[in-house]
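Starting off with a structure, shown below.
Only one protein chain is missing from this complex, and each of the others stays in its spot.
And now, chain A:
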Amino acid sequence: MLKTLLTGTALAAGLGWAAQADTLKIANIAELSGAGAAAGSVWADGVHLAIDEINETGGILGMQVDMSEYDSQTDPLQSRALVQKAIDEGAFALLGTVYSSSTVVNMLVAQQNGIPQFTGSEAPSITQKGNPYIFRTTFGAQKGMPKIGTYLKDGLGVSKVAIAWANTEYGKGGHDAFVDVAKEMGLEVVSDVPSEQGQADFSADILKIKNTGAEAVFIYLTEEESARFLIEAKKQGLNIPMVGDTVLASQKVIDLSGGAAEGALGHVALSADAPVPLLQAMSAKFTERFGYRPDHNAIKGYIGAYAIKYGTEIVGEANSQKLTDALHGTCLDAATYPGVLMDICWDETGEVSRESFMVEVKNGAQDITTILPPN
């Protein structure tokens, strides 16, 4: 009896080990509910698409990806606990979070555990904290601001500008970077209006901006807040150019705000409408599977998952530390590594360099007006 029991236990343990050896555990921690759901759930769909493709085409180094997903509820403390949980459960690399307020908190846990983390966050501070384990999937806000400043000054001929920004880690980072650029370029900031995460009523914000003589407004809010801002701006007849970075002209905001996003201008790091065949193919697959068009967050999630695959394959083994070391100072060209969709480079801080686009919202879609070189 005892012999049978021991044999069974050994067999079960052996089978379990074999199953584990054939899979590679990756965790995705995202804002699937709460104020950041519009960003996090789309990011998660991008991740799902990529992981399923990876598994269908042989996985990573012959191992199938076993992905666990965790809902941070857009709560930084919750996200921190979940990163720890994901690592305790054996995650070899992490994807997420998207909201900078969460990433700036939870990335310390990944750093302490030596686990590489691929984030969708764009706050400048993320890559300025000396954390070697953090990698962006798109560049930080500080890289887009000079392009926006130049566009406002030279493209639109604006000298007075208002700023509407989210009073969060993401918003503060973008706000401060824009204010620095505005100062350098001689743009006068005539109205500076912060808003809270999840703010629903933007009537006073628009009124404040309307009455300051601003010639354009720079909007640095998250998806739902951007949509509410645009709806209210249209309602109140705010007829000045509305310019943003990535989020404002994203497909999610276009969908949420209906016609109110028409004419919005934006510097966009990733766009499903970009004249890039790989991006368009990814967009078609995504739309077919999920029934809506991907925005920058979906593309970031997709790229993040593939970055883990390619980095691991370059290293030749599933080793978190070696993956981290390998990606610093590395460029992946889209011709060789099609999952990254566009040529991408990471510097020593995990910051990204890549081409970007200026877009205008026309007929409910992004119309690419200019392709900008990497900086």
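Note that in this section a contact is a pair of C-beta atoms (placed from the backbone, for glycine too) under 8 Å apart; a residue touches a chain by one contact, two chains touch by 3 or more; residues count from 1.
The definition used in the following text is that contacts and distances are computed from a predicted model.
One subunit of the complex is not drawn; among "ABC transporter", "Branched-chain amino acid transport system permease protein", "2-oxoglutarate ferredoxin oxidoreductase subunit gamma" or "Ring-1,2-phenylacetyl-CoA epoxidase subunit PaaB", its UniProt record names it "Branched-chain amino acid transport system permease protein". Which of A:113, A:150 or A:236 touches the hidden chain is settled by the complete complex: it is A:236. From the options A:59, A:194, A:263 or A:338, the residue with contact to the unseen chain in the full assembly is A:194. Screening A:205, A:245, A:273 or A:351 for touch with the missing chain picks out A:205.
From the options A:167, A:330 or A:353, the residue with contact to the unseen chain in the full assembly is A:167. Contacts to the hidden chain, counted on chain A, fall at residues 32-35, 37-38, 41, 167, 193-196, 198, 200-201, 203-205, 207-208, 210-211, 223-224, 227-228, 231-232, 234-237, 255-259.
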